[in-house]
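Only one protein chain is missing from this complex, and each of the others stays in its spot.
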Amino acid sequence: MGRPEARAGVVGWGTYIPRYRLRVTEIAELWGFEKRIVESLGMFEKAVASSDEDSVTMGWYAAKSAILRAGIKPEEISAVFVGSESKPYAVKPSATIIGDALGVSRKRLTTDLEFACRAGSEAIRLNVALVSSGTVRYGLAIGSDTAQANPGDILEFTASSGAAAYVLGPAEEAAAKFEGVVTYVTDTPDFWRRDLSKYPLHGEGFTGSPAYFHHIESSVKLLMEELGLKPSDFDYAVFHQPNGKYPLKVAAKLGIPKDKVLPGLVTPWIGNTYNASALIGLAKVLEAAKPGERILVAPFGSGAGSDAMSLIVTDKVKDKVNVAPTVEELLSRKTYINYATYAKSRKIIWRI
Amino acid sequence: MLKNSISIFWRKRSNYYRIKLTKCRKCGRISYPARERCPYCGSNDVEHIDSSGHGKILNYTVSYYRREGDAENMPRIVALVRLDEGVVIPAEIVDSSPEEIKEGMEVEAVLRRLNSDDPYGLIYYGLKFTPVLNK
Partner (left out) sequence: MAKTYIAGVGMTKVGRHYEKGFKELSLEAIDKALKHAGIGINEIDYLLVSSAFPELTLHQSDIATILAQELGIKVRALRVDAGEASGAAAVALGNDLIRLGRVRTVLVAGVEKMSEYPSAQANAAYSSILDYEYEGVRNVSLVNYAAMTLKNYMERYGVSREEVFKWAIKMHENALTNPYAYLSFKVSLKRMMDSQIMSDPITTYDAFPICDGAAALVMVEESVASTLDGKPVELLDYEAINSEPPYLRGELTELPATRKAFKKLSKRTGIVVDEETAIQVHDSFSIYGLLALEALGLAGKGKALEALDNMPYLNHGGGLKARGHPVGATPLYGLAELTLLMQNSYPGLNYSRDISLLHTMSGHDNSSWLIVLRR
């Protein structure tokens, strides 16, 4: 018998991208950046949640789609984990609100997770473990963020809003089965937000090589080593997408060609949705993949850690794609707003 | 001081998180809201069901009328939505604009913040409607 995670798979997935978009050139103009900074980040626009949206409402939407694609009743789900670094409440779980709003069983494992941008990925790992061990039949993992950025900071070009949700369940019912999952973490302080602070701070260049690159490279290499795979065995590679450039760069370092990364690259058009970033990318790939294809997914979270997962697409994928809004549909539904509307929507304007 | 009562909202949360309807086992008719008695035949042999949350705009108005706490989602689009189950409910339409909204437009329920006791009190979530994305 192989690895325990092989007993689990993605039974359903769902995503959410808010309708509104801000062209990042507006940010550059407003704060007096040289305009080519936008190209250097590989960014065009970012998604902006409305003022009545937050990580709970977006997570709810993504989860609703995921349950529809899973083709199960909400009551059949017995674990809900929400990964976010923009919780509406510092104390009070988002997962209870989402679970009750969806009508998930009250006999559920429920908690919010925080690990910068990879808590949603950890939510998947936990559910995979619960499904593999037979503790639950179906578990829901959500990554959702209305990412905050200090206005005028370089982070503002990318920090955006979005959500992704996955129903994990038995491999026999899955649209994609897990082949293996590994995690690599260290204490690396590349990005943080202190208690009561409105915006996070980061080490700028320090978020790169010792953090993002080191951890993703380490986890992916570990996965390939454990599964006996090489880069060319993967048909797609999805990495955490803090900007439009890093995922391509890490792929190059790992020897994975660009064309395997581009199908799952969404950040240039929606920004970095933090806990949903790689998970929206994975959803987009699932919606285009063919049975038998192998997907590498490697989310990353500051602080720092990376999960690397290998998934094999099954023949069940096709019937699920159009059951709920696809990433393509969410990407193409967009209305541009200006900086003022963005500032109002994201509560950057101080009101009493 | 809290603007909203915790218990008033909490007690009915299933009504705000989902749209609960009354289905009469005797005459078969569906009514809104969820009640213990069928408003058509008076039978108390009723069950409460969840609406699909899908419907069409029957009537709407673009409202600039500001109540305490109304600052962000203005102007507000307030509509009467005929749900697929046949009942009509009052609802707010979001992520649309006065230019694109039309009677007959297909809409679906989405969870949003209805209200919040800012800056430290509770956030109250419930369903609003938005133009249908796919199909």
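Should a chain be cited, it is by its letter among A and B, assigned in written order, with residues numbered from 1 in that chain.
Convention: contacts are C-beta pairs under 8 Å (C-beta built on N, C-alpha and C of every residue); 3 or more make two chains touch, one makes a residue touch a chain.
This structure is a prediction, so every number in the text was calculated from the model and none was measured.
Among the chains on display, the ones the left-out chain touches in the entire complex are B.
Note that of B:Cys38, B:Ile89, B:Met105 or B:Leu133, the residue touching the chain absent from this view is B:Ile89.
Listed here are the chain B residues that touch the chain not shown: 8-9, 12, 15-16, 32-33, 39, 59-70, 76, 78, 80, 88-92, 98, 114-115, 124, 126, 128.
Everything that follows uses one rule, which is that only the chains that are shown with their structure count from here on.
Across the interface of their complex, chain A is touched by residues 13-14, 17-18, 50, 71-73, 94-95, 97, 110-114, 123, 125, 128, 133-134 of chain B. Those residues of chain A lying in contact with chain B across their complex are 18-19, 50-54, 56-57, 60-61, 88-89, 97, 100-101, 103, 322, 324-326, 329-330, 333, 335, 344-345, 351.
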